[in-house]
Every structure is written in C-alpha cells, then in structure tokens.
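Heads up, one of the protein chains got dropped from this complex, but the rest are sitting where they should.
Let's look at subunit A:
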C-alpha cells in the first residue's frame, strides 16, 4: 500500500482531483478493497473535510484497507513525493521554470489530466443518474454552476447541500407518517 500511494502521489500533477481515478484503479478495480459506491462516499467525505482532497482520500483509503496503521502508511506515502520533489526543485527553481523540455512534458500531461478527469466524471455521473433520483441528479449541475459560474465557495455549497438534504429527510418522514 505504501508503494501504491507513493506512486499515486508522484503522479498527482495538476491538482489533487486526479487521485480519484488513480485510487479507483488500484483499490477498486485491481485490489477490490472497496466498491465504486464506497469510493464515491469517500470522495465526498474527503472533499467535505478541510485540507487537500488528495491527502484526505489517501488517508481514507488507507483506513478502509488496514485501519489506523493504514492511515499512517498512506499519508506518509502521499506526502513524501511532493516533499522530495519540491525539496529538489526549490534548490534551483528558476532553472526549472525556464526549462523548455520540462515545460513541453508538463503541457502534454496537462491535456492527459484533462482527459482523465472527463473520463472519471462520465462514470461517476452515470452512477448517480442510475439511482433515478431527480433531486440527486439535479444537484450535480447546480453545484457545478454555483461554483464555476457564480464562484460560490465550496464550503457554502456543501453546507447548503447538507441543510437541503436534512430538510428533505424531515419532509420525507412527515410524508410517511
């Protein structure tokens, strides 16, 4: 698990979200440590907690597989690559920024990351749509628009979502009684 997390973390170019497809590949599809459904809950929790989603998700994956020891192992593994790479880079960062070869590779990877994100989103949206709940399906574009177009902070969106869901649960219960 240390190796896997080390590997995953070394490839999280362009923001932490890329860990979601990576974790999915190793823990869900290859090792079958948990299901796709569980991964979605974990991603939601990792995002609703403070801090980087990449680190939080690694911690949760570690916990799910091997308890608290797993958390420690996967967190160290998740932090190590950025620590080492940045340590090396910060020593001669001006040279690094100006390097054309580095820039070309990174520009290529940027497009690869974009494709990976779209691939992940298609699959995750399909899972939510499959539940056939208009409320949950509508939540995706609403949260997207609120954040992307109206620039509302993630905290407020997640909070509003919680309140809405609690209100819905109350309303549903009343309906039953």
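A few points about this structure:
Note that in this section a residue touches a chain if its C-beta (ideal position, glycine included) is under 8 Å from a C-beta of that chain, and two chains touch if they have at least 3 such contacts; residues count from 1.
The rule is short, and it goes like this: contacts and distances are computed from a predicted model.
When the unshown chain is looked up in UniProt, the name that turns up among "Cell division topological specificity factor", "FAD binding domain-containing protein", "Chromate transporter" or "Small basic protein" is "Chromate transporter".
One chain is missing from the display, and on subunit A it is touched by residues 7, 9-18, 20-22, 25, 29, 40-56, 59-60, 63, 71, 75, 79, 81-83, 85-87, 89-90, 93-94, 96-97, 100-122, 124-125, 128, 133, 136-137, 139-144, 146-148, 153-155, 157-158, 161-162, 164-166, 168-169, 172-173.
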